[in-house]
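Moving on, here comes subunit A:
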Amino acid sequence: MTEEHSAHSVHTAPKKEPGPSLFPEMERLVAEVLSGIEVTSEQVVDEHAIIIDRKDLLAVCRRLKDNQRLSFDLLRCVSVVDYPNESVFQAVYHLYSIGLKHRMAVKTGIPYDDAIVDSVTSVWAGADWHEREAAELLGVEFRGHPNLRPLLLPDDFEGHPLRKSFKVPELDQARFRRGRE
Partner candidate 1 sequence: MAESRLETVDMFINMGPQHPSTHGVFRMVLTIDGEQIVDMKPHIGYLHRGVEKLAEGLRYREVTVLLDRTDYLAALNNELPYVMALEKLLDVKVPERAEYIRVLVCELNRIASHLMFYGAFGADAGATTPFMYAFRDREEIQHFFEAVTGGRLMHNYFRVGGVRYDLPEDWRERLTKLIPHLRKGIVDCERLLSDNEIFLNRTIGVGQISAADAIDYGLTGPNLRACGVRLDLRRDQPYSVYPKLEFDVPTRSRGDCYDRYLLRVEEMRQSLRIVEQCLEQMPDGPSLGEVPRVIRPKEGEVYVGTENPRGEYGIYLVSRGGDYPYRVKVRAPSFCNLMALNEMMRGCYIADCVLILGSIDIVLGEVDR
Partner candidate 2 sequence: MPEWVESIIRVAIAIGFVLTTVLVLIWLERKVIGHIQQRLGPMRTGFHGFLQSPADAVKLLVKEDIIPAAADRWAFQLAPALVFVPIFLTVVSIPFTRTLVVRNLDLGLFYVFAISSISIVGIVMAGWASGNKYALLGSVRAGAQMVSYEIPLVFSILGVAMVAGSLNLETIVDAQRGLWYIVLQPVGMFIFLVASLAELNRTPFDIPVAESEVVGGPYVEYSGIRWGVFFLSEYANTFIISALAAVVFLAGWRGPLLPGWLWFLIKTYAIILIIFWFRATLPRLRIDQLMTFAWKLLLPLAFVNLLITGLYLVYDWPRWILFVASVAVLAVASRLVYVVGRA
């Protein structure tokens, strides 16, 4: 699977009709700042979101942070979502600018068979534990992370619980109690 392909499969991950942009101002600004990088805009309910290829992630993040008119200095959250049907993870970075009070999301796809993405800890130190958590719970590797040890689970835990393929016994069974204990 090539990188290009994986990026494409993410575009289809949550299927959406391309509609009129909800945040045209933001979209224009981001496109300007990220000129030279392939960026796809996405319509999310209440914020502007872009989908980028994972190889551009660090460059994009750095530009988004350093640019005066965007200055996304606060990384709010790093979420990784598992899409088993498309065989892909999607990492979502929610950004916020304290000075300019605007927000956006950056998304990138990580294919199953090569689950590695660049760590953004060099851009925002606050990504540290978020990435460790994602690495542990979803099995995505973050390249360049200073300390990717397990964070939450017991040392002898096997598997990645937040993957959809990981079944929790209590939740997997029918939601009736089966007989009496």
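By our rule, a contact is a pair of C-beta atoms (placed from the backbone, for glycine too) under 8 Å apart; a residue touches a chain by one contact, two chains touch by 3 or more; residues count from 1.
Regarding selection, all candidates are chains of the complex that A comes from, given by their letters.
Treat the numbers as computed from the prediction; the structure is a model and nothing was measured.
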(message) Taking the stated C-beta criterion, I'd like to know which one of 1 or 2 contacts subunit A in the complex.
(response) 1
(request) Show which residues of subunit A lie in contact with candidate 1 when the two form their complex. (result) 14-16, 44-47, 73-77, 79, 81-82, 92, 94, 96, 98, 101, 103, 105, 124-130, 137, 151-154, 161-162, 166, 168, 170-172
